[in-house]
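What follows is one structure encoded as structure tokens, with my remarks underneath.
What follows is part of the complex, with its chains left where they were.
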Amino acid sequence: MIVVMKKNAPEQDIDAVTERLKSEGFQVHISRGVEKTIIGVIGEGTEEVIRLASMQSVEQVVPVRRPYKLVSRDFHPDDTVVQVGNAKFGSKQVVVIAGPCAVEGHEQVMQAARVVHDLGLMVLRGGAYKPRTSPYSFQGMGVEGLKILAEARERFGLMVVTEAVDRESLNYVAEWADIIQIGARNMQNFELLKAAGHSNKPVLLKRGLSATIDEWLMAAEYIAANGNPNIILCERGIRTYETKTRNTLDLSAIPVVKQLSHLPIIIDPSHSTGQWSWVAPMARAAVAAGADGLIIEAHPNPTEALSDGPQSLSLPHLSELVESLRPIAEAIGRTL
Amino acid sequence: MIVVMKKNAPEQDIDAVTERLKSEGFQVHISRGVEKTIIGVIGEGTEEVIRLASMQSVEQVVPVRRPYKLVSRDFHPDDTVVQVGNAKFGSKQVVVIAGPCAVEGHEQVMQAARVVHDLGLMVLRGGAYKPRTSPYSFQGMGVEGLKILAEARERFGLMVVTEAVDRESLNYVAEWADIIQIGARNMQNFELLKAAGHSNKPVLLKRGLSATIDEWLMAAEYIAANGNPNIILCERGIRTYETKTRNTLDLSAIPVVKQLSHLPIIIDPSHSTGQWSWVAPMARAAVAAGADGLIIEAHPNPTEALSDGPQSLSLPHLSELVESLRPIAEAIGRTL
């Protein structure tokens, strides 16, 4: 890390900082400029950065090491491939996950699952536990919903991803589904992250609405540090001042994450835009930008949906979209 | 709610919308403009808004009712006063909570508690469970920390507020402390909110880093709807593009919340600014703006703090700040 001292910091304050660093076992290089003194420190930890920043005459502490390690490409140069059934997130294959926002009943899930299967897709989505902004909104079918998803899996040979909202639901999800989703609002629910780390199922980790890419990778580090290396990152829109779209889809996160981390990254164009007619162009853009997959809301009858109707594709629109993605995947040397 | 149809929406689409509304029991008024048709609807619910928005030719659905009810001033015009010991949040009294970010040991807490008591303050803060961005950072002392806080309470006659991070820790906090804090990162951890709603201790609910005021009040509604009306709101800075401060303290939230809700609101000037020298001016501003209280980080030795050192006041600085607040409270007709 680098410690920048304030202009005209007294010698004794510079000494105090360097003494402290040396006493903690760090090597120190001092560069004295005309105005400011800079202290280069070999090695660092989060705690040290915090403590130094509160010392007298310290203007700024600049971390040099990234705060994450297990998920960093610096320590693991090759791409991680997370395999779930035949779906390989992080390979040349672009994996499209589709299905309804919420599990609402048997018939609805089977209709969606059939289309997902018929389109040659491999993973079905659907929420059994729904974190809803309002306590008066439909909160999901719970275990009963998980069982419906499991039935669809058996019947159509699909893998299933669904969200867990606390330790208890995580146990159920790990039992009945193939991928555990951690939603945007729980990205920094560290107790849930630890529990996901102890699970043996892959985790789909959505980016928080106002999470920086560093914080998102730190959340992934929680899962990895607790023992689970099978993590799929999912960008789903960030909160900005723009109100035309529900959130602002940050597609630049794709190349940035690819540079910083070896983990696969997929895109959710449904929650970010909030309107079904904008889902298709953003899905195409995501594939062109190098996303390892997509997660798309589709519903047999969007107008009747108990959750997020306006952003759900009808099944014919889903079919149309998937067809339009193939030539784009090919154009960048990937398959769908 | 109001439904705005798209320009030149065909008559049959307008009919479909009105028929649907009538079939769900709503009364409907149609205003036909030269360009657009507007449908005024008496009554509304969250689900209906979502479903209508996905119907053909609907441009916009504008909710008229606020989504929260129990915490809304519309339904409860008088201020709620949350009393904890002698501290009355929401009264003429401005309640100052102070103490270290994290409980680090017995001596540290007793030193801080003694100063809090000597300054005439009534509530001690200190984290036993710490939600930390990095899995490698100090995660708190847990139950042992709660016991230290409880000892300080007995010894100095103080009330204690401390954070819960999941259902399990919430049970412990409810047992050992006087106010349960829900942190910013857990503001939309709905399972935790429900658990807090079932508790019999008051809840201090921090605003999420990117939560709108409406979402914050909806989170409070979760607690109230599950049975607990004793909620203290706490603004602690929101995430914006500005990087000089850790977050941007949104003091305008004070008059806005006072208008929308009957709940008390306090301000955390420590986490928002991230630098101790900016805490005092923002604390004074908060009191002048009408905050019902403050929650301030103070540490016997900020440079040694295991958590958030740079934003902690030393105990002499805390004392100075508290003295400077009294004349401001008086200037607006309140007491400290």
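For clarity, chains are labelled A and B in written order, and residue numbers in each chain start from 1.
Please note the rule applied: a residue touches a chain if its C-beta (ideal position, glycine included) is under 8 Å from a C-beta of that chain, and two chains touch if they have at least 3 such contacts.
Everything quoted here is computed from the prediction, not taken from an experiment.
Peer 1: So 2 chains are in place, but how many copies does the full assembly in this file really have?
Peer 2: 4
Criterion: only the chains that are shown with their structure count from here on.
Peer 1: What whole-Å value do you get for the distance between subunit A and subunit B if each is reduced to the mean of its CA atoms?
Peer 2: 26
Peer 1: Within the complex, which stretch of subunit B touches subunit A?
Peer 2: 45-47, 50-51, 53-55, 67, 131-138, 165-167, 169, 185-186, 188-192, 209-210, 215, 218, 221-222, 225-226, 239, 276, 302-310, 312
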